[in-house]
Every structure is written in structure tokens, then in C-alpha cells.
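Heads up, the thing below is written out as C-alpha cells.
Removed from the display is one protein chain of the complex; every other protein chain stays in position.
Then we have chain A:
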Amino acid sequence: MSQSIPSQRQSTQYRSRLLQPETERSADTHPLTWRLRDDGEAVWLDEYLRKDGYQSVRKALNEGDPQAVIANMKEANVRGRGGAGFSAGLKWSLTLQGGDMPRGYLICNADEMEPGTFKDRLLMEQQPHLLIEGMILGAYANNSFYGYIFLRGEYVESARVLNRAIDEAREAGWLGPDINGSGFDFDIAVHTGAGRYICGEETALINSLEGKRANPRAKPPFPGQSGAWGKPSVVNNVETLCNVPAVILNGADWYQGLSGDRTKDGGTKLYGVSGPVEKPGLWELPMGTTGAEILERAGGMRDNRQLKAWLPGGASTGFLLPEHLDLPLDFDTVGKEGSRLGTGLLTVVPQEMSMVALMRNLEEFFARESCGWCTPCRDGLPWTVKLLQALEHGQGEEGDIELLDKLAADCGPGLTFCAHAPGAAMPLETALRHFRHEFEQGVGKPRGEAHEDPIPVGQV
């Protein structure tokens, strides 16, 4: 680890920063980040072109076979980096195209709002052209006629960089009509969101993009059948799209090889750590890197604290324990442990932190960010918040923990309209499983009658 990279905590203004020096990164091993500069400045078009930029677009458009792009992506098995891990190639292969089907949209999900997640902004702030390049390939493969980057509203720096890069790309003929003489037209606009977590759900994102309430849509039909404005649309995460150029340029086998024998998932992953560690930050590492290795890169726990638990990929993933640190962090392995890889950015919980308070905090977030469409999420999550508040204050009653169990179970996958409530239920369910005694300490009363002693709003 180079000393030239200042510690995150020493900088006055937060900047997304990769904690790997240029010397460690190469085109062969770090497809996402090898072009990034140690000084953290954005890689603009000239530099990007010098570093093989837009070569994949040139290649794909020259070959003139969109289906081959899809086949490559499928073979490389690039799994959705937004957290769901769905094969991007498979998603693309299901997009309706041809016949009298209208050309639709390629939408980049840049609404990075998962608590504890800060990877997409790095790519957008420092290497905007990689995303644009990936979007051109995605659009080409899916026959999309326009692209939107649905950007988290608070990411003003990303917006500034992306817009400048889009202008550069358009100026240079990488966007707009007849890209690089191929006859393929495509352009991109940046749409900044108004700030709702649910906009990261791809169909809620589309509704929001259309100017509607950000409620998710029922699936099927999937966006590939009827997406934005009813046209076939593809929504991919920033990191997913940023993987595409290297896959097209170097091939699926190379991509698969990046992760070695750690996992059957190919490629690299932007992993990161937040919480009380020495060096919170981001690293591009082979897919399947263990939690222990990542934590080591982060310098271990700060001030000799003990690790109690960790979330592998954002607030909507389940808690893992120190004993899970040696597992390879890929989609399937983490899934088998009752959690999800999610975004791959670890949140660590030190021994002295109250799981009840932590869960109350998380559930407040999820309850607040519910779109209000389906009942379990809209009315179930606020109840968990109230119960957790009560437990936190020692006001819990007998039966409250069982009620939380039931609420978490009732918010599980398939029971709610989208994945928001299951995302809220997973940390709750795992916290109750692993740290039940902490919750039990909050039960201070026998079961009372409802409204026997009404509790003022805002207190409990």
C-alpha cells in the first residue's frame, strides 16, 4: 500500500478514492480502474483515448453483430453489480427487438443510495468515459436509441463530470448519429434524481424517469418487454456497464480468468469497507476475494476494537459474523450464508455497538424510503421501527421479539411487491438470529393492552 495516497479521514472534503496506487493496477488485472490517476483527477477523453479508450466500441461496431456482444456478455457471466447479481448478458438476451418493436432505452442505474455504498461514484467521477463506452455497447446490443444515466441527485460532482464527458464524446463522434461511421445512432442524457432510495429499483427508476411516482412496477412484464415509456428498456448498474468494454475487448475467457479459482463468478469487483476500520475505502479485487483480505487492506479494526458483525454489501444484506470472514465474497457463497453479496461494500460493526440501535437506525431508513405501494413494506416496516424504538429504550414488551420475527418473515421475498421490504427484513432477521440476547435485554414489561398507556409520537 503506497504512502502517497492520503488517508481518507485526513482529507477535508470527501472524495471517492481508490486505495490502490497506479503501480498496482494494470489493464490485464484491473479492467475497471487501471486508467485511474493517483491524483484522483478525472480521466478526460484525450487521456482515455491514449489508454485504449473506446477501442471496444470500435471493435464491436466494426464487427457489426449486436448478438455477438450479448453472447460475449452471457459467456463472461457478468453478474449485475447493483447487488442482485443477475446475469447482464441474459438480461440483454431477453430484450425485445426486431420486427415492429420500437427501439427503446438503455438506462444506467446510477442512483447509488444503498447505505454503505460508494463505488459507482468513483467510476463516474474519475472515469466517466468508461461508463459511456459501456453504455454504447449496451445500447448497441439492445438496439436502444437513447440512453439515460439516472443519477443520484446528491452526486453533483458525478453530474458535472459525466455531462462534460458526454459533451466530449459527442464532440468526438462517440455519441450522436452514426457513431464512428457505423450507422449506429445513440446519445445519452444525465437525469438527476430527486432523492429516493426506491429509485434504485429498476422499475421505480423508470417510473421516476417518466415523471411518475417512483413506485416499482409489477414484473412481468420486465423492462426488456415494456420499460420506459412502454418501450423495451435495459437497466444496468454503473459498475456492470463499466465491465462491458473489457469483456468485449479481451473476451469472456480472459474475464472469467480474472477471478482465478476463487469463485465461478468472473471478473473483478469494486470492494470497499466502511465503519470503524483504519482505512475505509475502495479496492478493485478479483471476484471472490475474502472478507478477511479486504479487511486487512482496510488496516483492520480501528483502535483495537473487536469485530462483532459485518454487512457484506450494504444495509439491505444480512449480517455475517467474524467466522464468515474467510468465505469468498461472491454472489452464491454469500447467498448460502443467509445474506447477499449486495454491492460488495462491507460495513463493519464493532463489539460495543448495540445491534438494537443499529437495527432501529436501519429500519428507520427503510421505513422512510418505502414508496408506500404495498402493505407489508408501507405499514409493516414502521411497526418494526416502533418496536425497535421500544426495545432500545427498555420499553419492550413480552412478545415484541416474536412479533419482529413475524414481521421480518412477512416482509420476505415474494410476499412484497418489490425487493425493498425483503432488503429491510434480511438484516433484521439475521440480527435477531445472531444477536437475540441484545434484543431480549430491551424487554422490560409484560404484555400490555394496546393503548393502555399511549406513547407520545416521536418518543416510542
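The working rule: contacts are C-beta pairs under 8 Å (C-beta built on N, C-alpha and C of every residue); 3 or more make two chains touch, one makes a residue touch a chain; residues count from 1.
By definition in this document, contacts and distances are computed from a predicted model.
Undergrad: Tell me the UniProt name of the left-out chain, picking from "NADH-quinone oxidoreductase", "FeS cluster assembly protein SufD", "Cu+-exporting ATPase" or "Branched-chain amino acid ABC transporter permease".
TA: Missing chain, per its UniProt entry: "NADH-quinone oxidoreductase".
Undergrad: For the chain left out of this view, which of A:Val247, A:Leu341, A:Ala367 or A:Val443 touches it?
TA: Candidates A:Val247, A:Leu341, A:Ala367 or A:Val443; residue touching the omitted chain: A:Ala367.
Undergrad: Using the touch definition up top, pick the residue from A:Lys119, A:Arg196, A:Lys269 or A:Arg360 that touches the left-out chain.
TA: If we include the chain that is not displayed, A:Arg196 is the one touching it.
Undergrad: Quick one: which of A:Pro221, A:Gly300, A:Pro322 or A:Gly338 touches the chain that's been left out?
TA: Of these options, the touching residue for the absent chain is A:Pro221.
Undergrad: Extract the touching residues of chain A with respect to the undisplayed chain.
TA: Within chain A, the residues touching the omitted chain are 96, 196, 213, 217-218, 220-221, 225-226, 229-230, 367-376, 378-383, 386, 390, 397, 399, 403, 406, 410, 414-417, 448-452, 454-457, 460.
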